[in-house]
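Only a single protein chain was left out; the remaining protein chains are all shown in position.
For chain A:
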Amino acid sequence: MKETPLSNCERRFLLRAIEEKKRLDGRQTYDYRSIRISFGTDYGCCIVELGKTRVLGQVSCELVSPKLNRATEGILFFNLELSQMAAPAFEPSRQSDLLVKLNRLLERCLRNSKCIDTESLCVVAGEKVWQIRVDLHLLNHDGNIIDAASIAAIVALCHFRRPDVSVQGNEVTLYTPEERDPVPLSIHHMPICASFAFFQQGTYLLVDPNEREERVMDGLLVIAMNKHREICTIQSSGGIMLLKDQVLRCTKIAGVKVAEITELIQKALENDRKVRKEGGKCGFAESIANQRITAFKMEKAPIDTSDVGEKAEEIIAEAEPPSEVVCNPVLRTPGTAQVGEGIENSWGDLGDSEKEDEDGDSDEAAVLDGLKMDTGIEISNHGNQDAPIVLSDSEEEEMIILDPDKYMKKVRTQTISTKQAAVPSKRPTKKRKKKRAVD
């Protein structure tokens, strides 16, 4: 499926917002989205969430024979996959330009910067070395894949433990985790990518662009750094013209951001270590348990409700009481009764009152209840004359009235109680109507 193109309006809107130094998700120019790291039950498995972008990292290892020209070095292999699950525009099993670019960037960021000591992965020189394979899967695409992927890769590598081996003569013994504790990889430093999006030929700059911003950007500059402020990779892409000062400024910002992210990663790793040591629960299932899939979660939108009370009263004061209509039920066949057709509709009554209620606030929930109750009674009253069973149209309850007199009493007490709490309204007229109906 091809990507839905962005409309001109949307594009203009986004660019205008950027010109005004505003971002749609409320971030500042140099803000990252929130980063969340969770670990799987196995070593070397993690999910990194950068805002809504989500990347799963999984590290695995096996013993292979080394490359001819590097007999004493282990092999590192990176593979990022963009599945259709993440975004419908990604085509399965095809090396798209984006995929090639991202994969090469990851390789250069993590392999060429020598963040992992590959010589320590050698078991028997020239014969057996460890091949460490890092598989990254994009689970959800909301922009800035490379940052999320680079964090996921380095976190997974830091978290990974390989089985211990021993060499005696020519014999290589592999120990299971039960026999000997698995050993972590030796990691020199943690390179992390930071992306900068440029707009309007480099006039505007944003950190960590989301998917929408990525669609309208002119170009991207990715800088990979570690916390010692060493640059591991720089890559500019898209047809932008950079100036030297811009590059230098970006490296400064990247330095700060990378330091923050590194700290976060170390905290997450430390937390996980502690949990595992104490034998607590770990794994993805644990990390999402508190947010049930069926739970309906809504973000709170603050609304000013200070003058709602007055407004509601005003509306109520201005509103005219509805004309009093008494309608006769139509009897079609014995056992059924109909109200409405061919005669003046008394349901307009209900419509009016509902409209008013929408303007009011939750303070007036009591009133709403009262009104609904009233309508319910009206209908039931009509029904009472002919049929013993009436289904009320009120949304609250289905009423089955077996003993009309008793029910009346109950309702009356209820309405009285609500009246005490509620605002003075046109309730009196309603009451009157109801009373008459009862009588």
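Operating definition for what follows: a contact is a pair of C-beta atoms (placed from the backbone, for glycine too) under 8 Å apart; a residue touches a chain by one contact, two chains touch by 3 or more; residues count from 1.
In this section, contacts and distances are computed from a predicted model.
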Name under which UniProt lists the unshown chain, selected from "Exosome complex component RRP41", "Large ribosomal subunit protein uL4m", "CMP/dCMP-type deaminase domain-containing protein" or "General transcription factor IIH subunit 3": "Exosome complex component RRP41"
Contact residue for the chain not shown (choose from A:27, A:101 or A:180): A:101
Of A:17, A:231 or A:282, the residue in touch with the unshown chain: A:231
Positions on chain A where the hidden chain makes contact: 69, 95, 97, 100-101, 103-104, 107-108, 112-114, 189, 221, 225-226, 228-244, 247-248, 251-252, 255
